[in-house]
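Missing here: one protein chain of the complex. Every other protein chain is in place.
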Amino acid sequence: MSNFGSPTLKLRGLARRFGTRWALRGITMDVEPGEVVGIVGHNGSGKSTLLRVISTALRASAGEGWVFGHHLQREAVEVRRHIGFLAHAPGLYDDLTATENLIFAARMLGVSESTIPPTLERVGLGHARDERVRGFSAGMQRRLALARLIMGRPRLLLLDEPYNNFDPQGIELVNDVIQGVRSDGGSALVVLHDRRQGERVLDRIIELGRGVVLDATNEAKPLTLVPATAVPS
Amino acid sequence: MSHARPLEMERLSTAVAKERSIEWLGAIALLALIGAQLAGVLNSPPDRDMGHLQKIMYVHVPSAWNAFIAFFVVAIASLLYLWKGKEQYDLVAASAAEVGTLFTGLTLVLGSIWGRPTWGVWWTWDPRLTSTAVLFLVFVGYLALRSFVEDADRRAQWSAAVGLLGALNVPIVYMSVKWWRTLHQMQSNPSTVDPEYVIGLRTNGIAVLLLLIYFIVKRYRAARMERLSEHLAESAALEGRRA
Partner (left out) sequence: MPLSHDLRRVRAIIWKDLTTERRSKAGFNAVAFLGVLILLLFGFALGPDAEALREAATGALWLAILFSGVLAFNRSYQLELDGAALEPLLLYPAPRWTIFAGKFAANLLFVLLVEVIVVPVAIILFQVKSLVGWAPAMGVMLLGTIGFVALGTFYASMASRSRAREVLLPLLLFPMLVPVLLASAEATSSLLAGNPMQDAGAWVKLLATFDVIFVVASFFAFDHVIEV
């Protein structure tokens, strides 16, 4: 399990553009094993884009990154093995049942389907296992998306605003998942809408502004804004 | 699989600054073309069937040849882009495709004009002309795709794939249309060219080739300027803001 020396995640000058707009302008950061890092910033600061590039859903336009030592561009398939990504949109198939969605995920992940029933129980969807996702509430959909994530046994969690509009049990579930990964030596990057949301689990917070890291502290406390000095040359 | 690309602005500015005028090539191409056309028109006798109409061939055939050369360039540049990921290859492919489509269109129009007085119809489904028409549509599709995709990186990836597949199909389209025509035994074109025309065709072919290169280079430079100005606009916006 560990020829993965530290760190879990290493980014050097990661940048991404959309057309002529640079959403990320050179992110350099490290995440150590067992760390849970919160990411905050205004809309358009690049938080979601950062997660998506690390997950390999998007290719970087410049810069490099490594997840557990695997290069983001060159070893993308390896990177995906270790990642658990929770996006804004649940990304489920409405016409399939909860179980069927997870069957598909299990087969694509290359894991056994026997893990499905206990996972559904864990996220509190045991009662809805044979219902079609079309009838699910937003909260239920997110629980199912979490179930899918858990089944992959990720060691780096990338969660995009996981707490938004979630009931207290749901929030507990998210924290539970994070703790589970952390105690296995994994890490998590959690994009937050509001820095207070992840207080209980975060080790530190990073703030993004217009695609660059504004400041990094080692404690989850309020930051003062610092003008960005790092601009890609 | 794409590679991370270094920020392009420096490279583009340097390249643009180092540009040397290529107008000399345009001048030579134009002179060559005029010369070859005059030589062809004045020196070759009227064809026994078509009379002086035959002379349209001196533009039609070189256009066709050079259209195919242009699409060959598209194929190579697309392959290089998919392999190396350098933006220049994408710009070359796009420029060659535009110019190639132009020449293809010209070929089709001239072929039609040639056909009308000769056989009384505007279109005869002649194998070469028909394949050229299909090729024209393939590359119109290529250009349409490019115009629908905003993001430069995606546009480059997608058009490289489409351009490559399109180019792969050219010989197959040609063969299938030819067989189709011989099968149905339609009157075939007097496509064989008398030896006395060959020199005229070749000289015109070369003149048009020079013109092709000139057009592609000019178009490529224009495309490069566009990219540079996009980068400059973005970076000006960056400077102007405080974080």
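Should a chain be cited, it is by its letter among A and B, assigned in written order, with residues numbered from 1 in that chain.
Quick note on the criterion: contacts are C-beta pairs under 8 Å (C-beta built on N, C-alpha and C of every residue); 3 or more make two chains touch, one makes a residue touch a chain.
A quick note: this is a predicted structure, and the numbers were derived from the prediction, not measured.
S.K.: Using the touch definition up top, pick the residue from A:92, A:146 or A:177 that touches the left-out chain.
M.R.: If we include the chain that is not displayed, A:92 is the one touching it.
S.K.: For the full complex, which residue in B:32, B:73, B:110 or B:160 touches the chain that was left out?
M.R.: Touching the chain that is not displayed is residue B:160.
S.K.: Could you tell which one of A:56, A:119 or A:197 touches the chain left off the display?
M.R.: A:56
S.K.: Quick one: say which of B:82, B:106, B:152 or B:207 touches the chain that got left out.
M.R.: Missing-chain contact among the listed residues: B:82.
S.K.: Extract the touching residues of chain B with respect to the undisplayed chain.
M.R.: Residues of chain B in contact with the hidden chain: 1-2, 82, 134-135, 137-138, 140-141, 144-145, 148-149, 154, 157-158, 160-162, 164-166, 168-169, 172-173, 175-177, 179-180, 183.
S.K.: Contacts of chain A with the missing chain: which residues?
M.R.: Residues of chain A in contact with the hidden chain: 52, 55-59, 77-78, 80-81, 83, 85, 87, 89-96, 100, 103-105, 107-110, 132, 145, 148.
Operating definition for what follows: only the chains that are shown with their structure count from here on.
S.K.: Mind listing the chain A positions that touch chain B in their complex?
M.R.: For chain A paired with chain B, touching residues are 15, 17-22, 25, 59-64, 73-74, 76, 209-210, 212, 214, 225-228, 231-233.
S.K.: Inside the complex, what are the residues of chain B that reach chain A?
M.R.: Listed in rising order, the residues are 1-7, 150-153, 230-231, 233-234, 238, 241-243.
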